[in-house]
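Please see the structure below; I have some questions.
Omission of a single protein chain aside, the complex is shown with its protein chains in their original locations.
Letters are used for the chains, namely A, B, C, D and E, taken in the order the chains are written, and counting of residues starts over at 1 for each.
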Amino acid sequence: MEVLNFTVNNLWMMISIFLVFIMHLGFACLESGMTRGKNTVNILFKNVIILAIGLLTYTILGFSLMYPGEAFAGDWFGFAGFGVPVADADVTPEYGDMTKWTDFLFQAMFAATAATIVSGAVAERIKLWPFFIFSILYVAFIYPIVGMWKWGGGWLHTLDTPFYDFAGSTLVHSVGGWAALVAIFLLGSRIGKYKDGKTFAIAGHNMPLATIGVFLLWFGWFGFNGGSVLSADPAGVSKVLVTTCLAAAAGTVSAFLVSYIMYKNFDLSMALNGILAGLVGITAGADQMGILDSIWIGLVAGAIVVFGIALLDKLKLDDPVGAIPVHLFCGIWGTLAVGIFGDLAGGKQIVSQLVGIATIGGICVVASFIIIGGLKALGGIRVPEEEELVGLDRSEHGMLAYPDFRMDDH
Amino acid sequence: MEVLNFTVNNLWMMISIFLVFIMHLGFACLESGMTRGKNTVNILFKNVIILAIGLLTYTILGFSLMYPGEAFAGDWFGFAGFGVPVADADVTPEYGDMTKWTDFLFQAMFAATAATIVSGAVAERIKLWPFFIFSILYVAFIYPIVGMWKWGGGWLHTLDTPFYDFAGSTLVHSVGGWAALVAIFLLGSRIGKYKDGKTFAIAGHNMPLATIGVFLLWFGWFGFNGGSVLSADPAGVSKVLVTTCLAAAAGTVSAFLVSYIMYKNFDLSMALNGILAGLVGITAGADQMGILDSIWIGLVAGAIVVFGIALLDKLKLDDPVGAIPVHLFCGIWGTLAVGIFGDLAGGKQIVSQLVGIATIGGICVVASFIIIGGLKALGGIRVPEEEELVGLDRSEHGMLAYPDFRMDDH
Amino acid sequence: MEVLNFTVNNLWMMISIFLVFIMHLGFACLESGMTRGKNTVNILFKNVIILAIGLLTYTILGFSLMYPGEAFAGDWFGFAGFGVPVADADVTPEYGDMTKWTDFLFQAMFAATAATIVSGAVAERIKLWPFFIFSILYVAFIYPIVGMWKWGGGWLHTLDTPFYDFAGSTLVHSVGGWAALVAIFLLGSRIGKYKDGKTFAIAGHNMPLATIGVFLLWFGWFGFNGGSVLSADPAGVSKVLVTTCLAAAAGTVSAFLVSYIMYKNFDLSMALNGILAGLVGITAGADQMGILDSIWIGLVAGAIVVFGIALLDKLKLDDPVGAIPVHLFCGIWGTLAVGIFGDLAGGKQIVSQLVGIATIGGICVVASFIIIGGLKALGGIRVPEEEELVGLDRSEHGMLAYPDFRMDDH
Amino acid sequence: MKKIEAIIRKSKYDEVKEALHAKGVDFFTYWDVSGIGNEESGLTYRGIKYSTYDIARRVLSIVVEDSKVDSVVETLLSSARTGEVGDGKIFISNIEKAYRVRNSDVDGGALS
Amino acid sequence: MKKIEAIIRKSKYDEVKEALHAKGVDFFTYWDVSGIGNEESGLTYRGIKYSTYDIARRVLSIVVEDSKVDSVVETLLSSARTGEVGDGKIFISNIEKAYRVRNSDVDGGALS
Partner (left out) sequence: MKKIEAIIRKSKYDEVKEALHAKGVDFFTYWDVSGIGNEESGLTYRGIKYSTYDIARRVLSIVVEDSKVDSVVETLLSSARTGEVGDGKIFISNIEKAYRVRNSDVDGGALS
């Protein structure tokens, strides 16, 4: 019976792995769809390599840094040693609701996400090697160390009113978002984006691809949030699925309407960002919210993303895919929302949420500044102007995304 | 034990939710691939918004209209009140084989499908707002009311020989198909489709996209049909999966061969429609058929779709993606097939099937006429000719699907 | 309890079916992305039809040939009769860890894979009918007969040190790969690929499509390898998932670095092939390897694929998508690796592995030579030169892949 | 012989083609271009309106004998017109020689 | 200087390019167009045959000095020919001036 229960929980967690895995394809499609056709190979390449790197570094030390074990409860840092040793007991109910293999792989799939978020924001102008070096360091160290603070049982988890972040509005999305913010600040905007005080549109090259990406991300989010229940508990997981979907739906509608009112057009890219806004927004409290809470969270998130995109343009911060409004702004919103809506709502919770947001934001910003700033000082992080104009595909890869496309008849 | 059983069944149903969800991406890809590049943003936008709207209206009242409870058994209409209240017992085995959350979300994912079917047929010429208004009304009222007749325990379910529609050949596909038929009748054909008594081809713009769409639909159908067992019963679900796949395979081969014989070419779009034909055809009786039955049903469905496409062109009814042959004609065929093949075959069953087909067809046609006809009378449902020629992406959205596509070298 | 256990195992196997199914979409995307835009409809069409044909022939006789039952243990050939009769007991725990329906469908989804592998290698020049005839014969006879030798309990399985091939590095991938090798040898290279002793690049037409394909293949591999445990055993399946992912990640990194060192460019197509290399490489021993073993296997596989591509070009064997390096070379490597790494490593095992590789290679090569050679002698297997230049889409299908693509503004 | 190059709205292409056919002009070459002119087109992307003067147009290149120029131009002027800004231009230039590749026919004989 | 505009089959492009190179013509510009002419192409979409006279073609635009025109035309005529309807056309027109952007070379000096 216990074994069977273990089997079922483990099964659900394995499925969640598959779902989170497919989010990487979602990111690859979204980011390449929303950027220009001359940089497509570059974006795809980054997404492919980041996933591989993320899995490997998480194997080598990430998992050990993030889940160092009871011994480090309440701490700021812990490390259980290199590698992922799996003892015989680790694949039995003794280990928990799933095997250690499953546990590890689920976490590993999460890990690469943070760097992938960055890749969208810095698209179309960053050099490959500095990006890879940053990604390795960020995924190998910053992401797991920060994750340990809460999910690894660290100090944010042992606060009197523990900081709450169910599936990672802050721990995953904002962690990626902060790095993205620092990166685009240090990188500067793409040539032609801001000129003479005006903002110019640089449209992406493939909206169907972007749409596929967003649907796949939603699909993956079933596992991202649903899997974060860490068992197949019917009540828990199915509730999370409902709150997740309703927030996404509300985010869509609100981004659609807000952007329609503001700009008088039916903007597909805004509706797509609205979906993601709702999803990121609900992530921190997906298990704590009721139906109405979720809808409110999604509605606000959808509006945030529309205003956030405008705000960044005001600040001349160039984020081609809207990674920062989606992952950082809505990540913050979602984390705060745990203190405002749902079962945990309350003043103390809001304070804890703010503490978490601020400390994690702090370390992420500082770390990103050091790493990316260092890379910038050392060898530069931005491709030469001529290469940017020609496109990274040709200049960095010597490959084109659509070298033999045919549209025979007009 | 009972709890564990509940957990397993609930798990399967949650997976079915994911699969049915991804059908919406399938529809988006198929419909945009089979239409012209100047209307791509428009189709994608409709599919994105419809899903969001469908989920929200189903939350507000759809679920309550479709499953009003025992009190309304045998009725034509019932309503259990606004919203989806979930009591503590509703997440335990007391509620059934899954939690109410799961039940609701599975049904909600189905709901949006009907409107999505329509969006393919009316593509490239309908105005956005009327389409949204129609979709909201149809998904919020017509779909759940008709669904209640059978799945909600209404009068079709309590006939002496109950009408049978396992997963919705009629209740989902034909419900969408009828509305599509009325809509294109009222809308008229796209400019250039029929001229001087001749039919002209208006080819879609992206066959790989259409192919992705159809494969994703098949993928989703595992949950659409498999999930309609409403439990993880190994015998039941696995049989349904086999009948579903064999009908799809047979539909492919028959559409391929029939169109090859008729038109002497290897028509990819026909083979793709053949897959869907087989899938829609088997849907009504997926749990009642054996291997050979399924293959027969698929073979006939594949032929129906090829002839159906030709028939519509004869009638000058312009259905860019073949939604009506696939969802309506094969939906009818599949519903009838329950009386002809498999465990329920028999004269009485045929009569019940016909009753279901006719009454549901009747109400759908009437309702669609009223709604769409009303919208047409009020403010018009069709974009101006100039906008249609320029394309809806530019004229309704001010956005293009591939604004920065590059094919550097020829 | 036993029933519930059965339900859970069956559930996992059904999910594996869905995952393996989606690999067919993965192949379709990868193969069409890596070939030219004038042959896209052709590739998609082949992938669609092959899946349908594979499912149907496997129903008619493939399953019976591959799993003829105990009576044929240790044999070279067996046949249990036409069709897939399912008795009442076959859907109960009596049958095993899943229903016969599930068992059959899981195997059927595998079957079509072998022919799909071939379709990539022969792309852009083979005639449709000969390809279909070959595929039918190969999937209906060769694949199941060879599969029977091991998985069906045949002679390779009853060797003193049984040949080991967990999920089909040899039984699926090499079986497809050998046929691909023979086919491209008999077909000759595409016009313009090798000229005056030099090799020319013929770039594919859509790298995002190829990327989608590879991610979907990885996604599907969770079921391909994970499902080959044939039960939901938590320890077994979750370990297989980890080894599978780590080999894929290592293959990516190694193909990336090796190709970067050799060619000084960041080659996306190599990184993508590296993923597949790692996946094929781990497939034979996914359940026998530890973390480090998997990484080693992946690293070597990634290098093999890069060198393999160069080797084929040396030999003037034209394989547009790299099917042979990936599926044949890495299939052989993976099969051998079972004797080198992991729990079964040892001299005797290496010998058994070599015996399996050689005998299976032998029969596949001979059978392919007879079938494809025969078709070549009878009516020719290659499209006329003019049709190849114009593209198969126009000449064989009278259809184009992107007939109405628009990129309005430059 | 003259080359008539007409830069027209893409949405007018079908009409123009039929009008040309009706006048017996069954031979020409066309491709898609972007035009910068008086017409402005409003697009929006993520909230940024960009009014672009780059409009998608189609160029028809028709080589005809001198005697036919006026009639072709008239046909083009009437069939491509909407009366709104952005209807396009027609440019006439001289062609000194024409060959048909298939059989090396020259000049007048090559045009049909 | 003359501009030689050759409208050829896309499938003949590689052959034409090599023939031109063999004759020392290493400079030209090309793009893809649709041609309306005598050749008909049968396509089918969902059962509707549409025989289109719009065929995908490639235009080569080659500016050469007057003395080279004949040899280039001959090369084109022979390398682009299949003998079937639809092989394309060659049009010759006059170019009054040519500049090389890189260094403002003019005319003859700009062509290579």
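As a working rule, a contact is a pair of C-beta atoms (placed from the backbone, for glycine too) under 8 Å apart; a residue touches a chain by one contact, two chains touch by 3 or more.
Because the structure is predicted, anything quoted here is derived from the model rather than measured.
Within the full complex, the residue among C:Val306, C:Leu344, C:Ile360 or C:Met399 touching the omitted chain is C:Val306. From the set C:Val3, C:Ala201 or C:Leu378, the residue in touch with the chain omitted from the display is C:Ala201, counting the whole complex.
Touching the omitted chain from chain A are residues 192, 386, 389-390, 394, 397-400, 403.
Residue positions on chain D in contact with the hidden chain: 2, 6-8, 31-38, 53, 57, 59, 73, 76-77, 80-94, in rising order. Although one chain is not shown, part of chain C still touches it, namely residues 199-203, 259, 262-265, 267, 269-270, 306, 309-310, 313, 322, 410.
The criterion applied here is as follows: only the chains that are shown with their structure count from here on.
Matching the C-alpha atoms of chain D with those of chain E calls for a turn of 120 degrees, to the nearest 5. Interface comparison, C-E versus B-E: the higher number of contacting C-beta pairs is recorded for B-E. In summary, the interface at A-D recurs among the listed pairs B-E, B-D or C-E; the equivalent pair, sharing over half of its contacts by residue number, is B-E.
Per-chain CA centroids place chain A at a distance of 51 Å from chain E. Centre-to-centre separation of chain B and chain C, using mean CA positions: 33 Å.
The distance from the centre of chain B to the centre of chain D, with each centre set as the mean of the Cα atoms, comes to 44 Å. Each of residues 30-31, 43-45, 49 in chain D touches at least two other chains. Touching two or more other chains at once are residues 1, 4, 8, 11, 15, 202-203, 206, 212, 265, 267, 269, 400-406, 408-410 of chain A.
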